[in-house]
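For reference, the structure is listed below as C-alpha coordinates.
For this view, one protein chain was removed and the others were kept in their places.
Then we have chain A:
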Amino acid sequence: MLNPLSFLALIGGAALAACRQVGALTLFAAEALSHLLRPPFYPRMFARAFVEIAYFSLPVVALTAVFTGMVLALQSYSGFSRFGAESAIANVVVLSITRELGPVLAGLMVAGRIGAAFAAEIGTMRVTDQIDALTTLSTNPMKYLVAPRLAAGTLAMPLLVVVADILGVMGGWLIGTTQLGFSSASYLTNTINFVQFEDVFSGLVKAAVFGFVITLMGCWSGYTSRGGAQGVGAATTMAVVSSSILILALDYVVTAMFFG
(Lines give C-alpha, C1' and ligand atoms only; values in the text may rest on other atoms or scores of the structure.)
Protein backbone atom coordinates (compact mmCIF):
# COMPACT_ATOMS: atom_id res chain seq x y z
CA MET A 1 0.00 0.00 0.00
CA LEU A 2 1.27 3.45 -0.92
CA ASN A 3 2.35 5.43 2.09
CA PRO A 4 0.93 8.97 1.82
CA LEU A 5 4.02 10.28 3.60
CA SER A 6 6.29 8.95 0.87
CA PHE A 7 4.20 10.86 -1.68
CA LEU A 8 4.64 14.04 0.33
CA ALA A 9 8.35 13.31 0.64
CA LEU A 10 8.52 13.01 -3.13
CA ILE A 11 6.91 16.42 -3.61
CA GLY A 12 9.06 17.94 -0.89
CA GLY A 13 12.22 16.48 -2.41
CA ALA A 14 11.35 17.88 -5.83
CA ALA A 15 10.60 21.30 -4.34
CA LEU A 16 13.90 21.33 -2.46
CA ALA A 17 15.78 20.28 -5.60
CA ALA A 18 14.10 23.09 -7.54
CA CYS A 19 15.03 25.61 -4.83
CA ARG A 20 18.63 24.36 -4.88
CA GLN A 21 18.76 24.81 -8.67
CA VAL A 22 17.34 28.33 -8.52
CA GLY A 23 19.78 29.24 -5.75
CA ALA A 24 22.74 27.79 -7.64
CA LEU A 25 21.68 29.56 -10.85
CA THR A 26 21.34 32.88 -8.98
CA LEU A 27 24.82 32.51 -7.47
CA PHE A 28 26.19 31.54 -10.90
CA ALA A 29 24.66 34.68 -12.47
CA ALA A 30 25.88 36.90 -9.62
CA GLU A 31 29.42 35.56 -9.89
CA ALA A 32 29.44 36.01 -13.67
CA LEU A 33 28.18 39.60 -13.32
CA SER A 34 30.82 40.36 -10.69
CA HIS A 35 33.50 39.29 -13.17
CA LEU A 36 32.22 41.88 -15.65
CA LEU A 37 33.34 44.57 -13.22
CA ARG A 38 36.74 43.15 -12.24
CA PRO A 39 39.80 42.83 -14.50
CA PRO A 40 41.23 41.04 -16.35
CA PHE A 41 38.76 41.43 -19.19
CA TYR A 42 38.70 39.33 -22.33
CA PRO A 43 37.67 41.61 -25.21
CA ARG A 44 38.45 38.91 -27.80
CA MET A 45 36.01 36.52 -26.16
CA PHE A 46 33.41 39.30 -25.97
CA ALA A 47 33.92 40.19 -29.65
CA ARG A 48 33.68 36.55 -30.69
CA ALA A 49 30.43 36.03 -28.80
CA PHE A 50 29.02 39.35 -30.03
CA VAL A 51 29.68 38.46 -33.68
CA GLU A 52 28.24 34.98 -33.12
CA ILE A 53 25.04 36.40 -31.64
CA ALA A 54 24.51 39.64 -33.55
CA TYR A 55 25.93 38.88 -36.99
CA PHE A 56 25.33 35.17 -37.48
CA SER A 57 21.80 35.31 -36.04
CA LEU A 58 20.86 38.12 -38.40
CA PRO A 59 19.55 35.97 -41.31
CA VAL A 60 17.23 33.85 -39.17
CA VAL A 61 15.96 36.84 -37.18
CA ALA A 62 15.48 38.90 -40.35
CA LEU A 63 13.51 36.19 -42.13
CA THR A 64 11.34 35.60 -39.07
CA ALA A 65 10.61 39.31 -38.72
CA VAL A 66 9.77 39.89 -42.40
CA PHE A 67 7.36 36.97 -42.59
CA THR A 68 5.80 37.84 -39.24
CA GLY A 69 5.14 41.40 -40.45
CA MET A 70 3.64 40.05 -43.69
CA VAL A 71 1.38 37.56 -41.89
CA LEU A 72 0.35 40.18 -39.35
CA ALA A 73 -0.74 42.57 -42.11
CA LEU A 74 -2.75 39.87 -43.88
CA GLN A 75 -4.40 38.58 -40.70
CA SER A 76 -5.18 42.08 -39.43
CA TYR A 77 -6.73 42.99 -42.78
CA SER A 78 -8.95 39.91 -42.86
CA GLY A 79 -10.10 40.55 -39.29
CA PHE A 80 -10.35 44.34 -39.27
CA SER A 81 -12.19 44.52 -42.61
CA ARG A 82 -15.19 42.94 -40.86
CA PHE A 83 -15.82 46.18 -39.02
CA GLY A 84 -14.24 48.64 -41.47
CA ALA A 85 -11.02 49.26 -39.53
CA GLU A 86 -8.56 48.46 -42.32
CA SER A 87 -6.85 51.82 -41.86
CA ALA A 88 -5.51 50.63 -38.48
CA ILE A 89 -3.43 47.86 -40.03
CA ALA A 90 -0.19 49.87 -40.14
CA ASN A 91 -0.70 50.80 -36.49
CA VAL A 92 -1.38 47.23 -35.43
CA VAL A 93 1.65 45.94 -37.28
CA VAL A 94 4.08 48.47 -35.85
CA LEU A 95 2.71 48.14 -32.33
CA SER A 96 2.73 44.35 -32.37
CA ILE A 97 6.19 44.14 -33.87
CA THR A 98 7.95 46.71 -31.70
CA ARG A 99 6.32 45.87 -28.41
CA GLU A 100 5.93 42.14 -28.66
CA LEU A 101 6.69 40.02 -31.69
CA GLY A 102 10.06 41.56 -32.60
CA PRO A 103 11.73 40.87 -29.24
CA VAL A 104 9.91 37.60 -28.47
CA LEU A 105 10.40 35.94 -31.86
CA ALA A 106 14.00 37.17 -32.11
CA GLY A 107 14.53 35.86 -28.58
CA LEU A 108 13.13 32.44 -29.41
CA MET A 109 15.21 32.21 -32.59
CA VAL A 110 18.39 33.24 -30.76
CA ALA A 111 17.57 30.83 -27.93
CA GLY A 112 17.49 28.00 -30.47
CA ARG A 113 20.74 29.08 -32.12
CA ILE A 114 22.88 30.60 -29.39
CA GLY A 115 21.54 28.94 -26.25
CA ALA A 116 22.13 25.55 -27.82
CA ALA A 117 25.53 26.49 -29.24
CA PHE A 118 26.84 27.91 -25.95
CA ALA A 119 25.56 24.94 -23.95
CA ALA A 120 27.14 22.48 -26.39
CA GLU A 121 30.48 24.32 -26.54
CA ILE A 122 30.86 24.88 -22.79
CA GLY A 123 29.42 21.43 -22.01
CA THR A 124 31.98 19.79 -24.29
CA MET A 125 34.70 21.82 -22.59
CA ARG A 126 33.42 20.59 -19.23
CA VAL A 127 33.40 16.89 -20.11
CA THR A 128 36.79 17.04 -21.86
CA ASP A 129 38.53 18.75 -18.91
CA GLN A 130 39.07 21.99 -20.85
CA ILE A 131 37.41 24.00 -18.06
CA ASP A 132 39.73 22.42 -15.48
CA ALA A 133 42.60 23.17 -17.86
CA LEU A 134 41.63 26.86 -17.84
CA THR A 135 41.89 26.91 -14.05
CA THR A 136 45.33 25.29 -14.12
CA LEU A 137 46.38 27.93 -16.66
CA SER A 138 45.59 30.70 -14.14
CA THR A 139 42.40 31.70 -15.96
CA ASN A 140 39.06 31.89 -14.17
CA PRO A 141 36.57 29.98 -16.37
CA MET A 142 33.66 32.17 -15.25
CA LYS A 143 35.56 35.28 -16.25
CA TYR A 144 36.82 33.82 -19.53
CA LEU A 145 33.83 31.78 -20.73
CA VAL A 146 30.70 33.11 -19.07
CA ALA A 147 31.05 36.84 -18.35
CA PRO A 148 31.94 37.90 -21.95
CA ARG A 149 29.04 35.83 -23.34
CA LEU A 150 26.56 37.39 -20.91
CA ALA A 151 27.72 40.89 -21.84
CA ALA A 152 27.61 40.08 -25.55
CA GLY A 153 24.10 38.57 -25.33
CA THR A 154 22.72 41.51 -23.36
CA LEU A 155 24.15 44.08 -25.80
CA ALA A 156 23.66 42.19 -29.08
CA MET A 157 19.99 41.29 -28.69
CA PRO A 158 18.68 44.91 -28.73
CA LEU A 159 20.59 45.49 -31.99
CA LEU A 160 19.01 42.38 -33.49
CA VAL A 161 15.59 43.56 -32.36
CA VAL A 162 16.10 46.98 -33.97
CA VAL A 163 16.69 45.12 -37.23
CA ALA A 164 13.71 42.83 -36.55
CA ASP A 165 11.47 45.86 -35.86
CA ILE A 166 12.45 47.57 -39.11
CA LEU A 167 12.13 44.42 -41.20
CA GLY A 168 8.86 43.39 -39.53
CA VAL A 169 7.33 46.78 -40.32
CA MET A 170 8.68 46.55 -43.87
CA GLY A 171 7.07 43.10 -44.21
CA GLY A 172 3.72 44.64 -43.29
CA TRP A 173 4.37 47.54 -45.64
CA LEU A 174 5.16 45.13 -48.49
CA ILE A 175 1.86 43.29 -48.12
CA GLY A 176 -0.06 46.50 -47.40
CA THR A 177 1.15 48.20 -50.57
CA THR A 178 1.22 45.23 -52.95
CA GLN A 179 -1.88 43.27 -51.89
CA LEU A 180 -4.09 45.39 -49.67
CA GLY A 181 -4.25 48.60 -51.69
CA PHE A 182 -2.45 51.02 -49.33
CA SER A 183 -0.27 53.75 -50.76
CA SER A 184 3.31 53.55 -49.66
CA ALA A 185 3.33 57.10 -48.28
CA SER A 186 0.13 56.72 -46.22
CA TYR A 187 1.23 53.35 -44.79
CA LEU A 188 4.59 54.73 -43.69
CA THR A 189 3.09 58.00 -42.41
CA ASN A 190 0.57 56.05 -40.34
CA THR A 191 3.35 53.89 -38.94
CA ILE A 192 5.67 56.76 -38.05
CA ASN A 193 2.95 58.96 -36.58
CA PHE A 194 1.51 56.18 -34.46
CA VAL A 195 4.61 54.56 -32.96
CA GLN A 196 5.90 56.09 -29.73
CA PHE A 197 9.28 56.01 -28.08
CA GLU A 198 7.96 53.81 -25.27
CA ASP A 199 6.81 51.16 -27.75
CA VAL A 200 10.28 50.73 -29.20
CA PHE A 201 12.07 51.22 -25.89
CA SER A 202 10.04 48.55 -24.07
CA GLY A 203 10.88 46.12 -26.87
CA LEU A 204 14.57 46.91 -26.57
CA VAL A 205 14.50 46.41 -22.79
CA LYS A 206 12.83 43.04 -23.38
CA ALA A 207 15.54 42.21 -25.92
CA ALA A 208 18.31 42.98 -23.42
CA VAL A 209 16.60 40.87 -20.75
CA PHE A 210 16.09 38.00 -23.20
CA GLY A 211 19.71 38.24 -24.38
CA PHE A 212 20.90 37.95 -20.79
CA VAL A 213 18.60 35.01 -20.06
CA ILE A 214 19.49 33.11 -23.25
CA THR A 215 23.23 33.39 -22.67
CA LEU A 216 22.87 32.71 -18.95
CA MET A 217 20.90 29.51 -19.51
CA GLY A 218 23.24 28.41 -22.30
CA CYS A 219 26.34 28.96 -20.17
CA TRP A 220 24.76 27.50 -17.01
CA SER A 221 23.52 24.36 -18.75
CA GLY A 222 26.91 23.76 -20.37
CA TYR A 223 28.93 24.63 -17.28
CA THR A 224 27.01 22.21 -15.07
CA SER A 225 26.75 19.39 -17.60
CA ARG A 226 28.04 15.95 -16.62
CA GLY A 227 28.40 12.53 -18.14
CA GLY A 228 29.89 12.75 -21.62
CA ALA A 229 28.00 13.13 -24.88
CA GLN A 230 24.63 12.33 -23.31
CA GLY A 231 25.17 15.01 -20.67
CA VAL A 232 26.08 17.59 -23.30
CA GLY A 233 22.96 16.67 -25.31
CA ALA A 234 20.80 17.05 -22.21
CA ALA A 235 22.45 20.40 -21.44
CA THR A 236 21.70 21.65 -24.94
CA THR A 237 18.03 20.67 -24.67
CA MET A 238 17.83 22.19 -21.20
CA ALA A 239 19.33 25.48 -22.44
CA VAL A 240 16.82 25.87 -25.27
CA VAL A 241 13.74 24.76 -23.34
CA SER A 242 14.49 26.74 -20.17
CA SER A 243 15.44 29.93 -22.00
CA SER A 244 12.34 29.70 -24.22
CA ILE A 245 10.06 29.35 -21.19
CA LEU A 246 11.87 32.14 -19.36
CA ILE A 247 11.53 34.41 -22.41
CA LEU A 248 7.76 33.98 -22.39
CA ALA A 249 7.51 34.42 -18.62
CA LEU A 250 9.76 37.48 -18.53
CA ASP A 251 7.90 38.92 -21.51
CA TYR A 252 4.86 39.15 -19.26
CA VAL A 253 6.90 40.66 -16.40
CA VAL A 254 8.47 43.39 -18.55
CA THR A 255 5.16 44.12 -20.30
CA ALA A 256 3.47 44.50 -16.91
CA MET A 257 6.26 46.85 -15.80
CA PHE A 258 5.81 49.15 -18.80
CA PHE A 259 2.11 48.90 -19.53
CA GLY A 260 0.52 47.17 -16.53
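By definition in this document, a contact is a pair of C-beta atoms (placed from the backbone, for glycine too) under 8 Å apart; a residue touches a chain by one contact, two chains touch by 3 or more; residues count from 1.
The criterion applied here is as follows: contacts and distances are computed from a predicted model.
When the unshown chain is looked up in UniProt, the name that turns up among "ATP-binding cassette domain-containing protein", "Two-component system response regulator", "TROVE domain-containing protein" or "BtrH N-terminal domain-containing protein" is "ATP-binding cassette domain-containing protein". Looking at A:P40, A:P59 or A:G79, the residue that reaches the missing chain in the full complex is A:P40. Touching the chain that is not shown, out of A:L137, A:A185 or A:A256: A:L137 (per the contact rule at the top). Interface residues of chain A facing the missing partner chain: 40, 121, 125, 128-130, 132-133, 135-139, 144.
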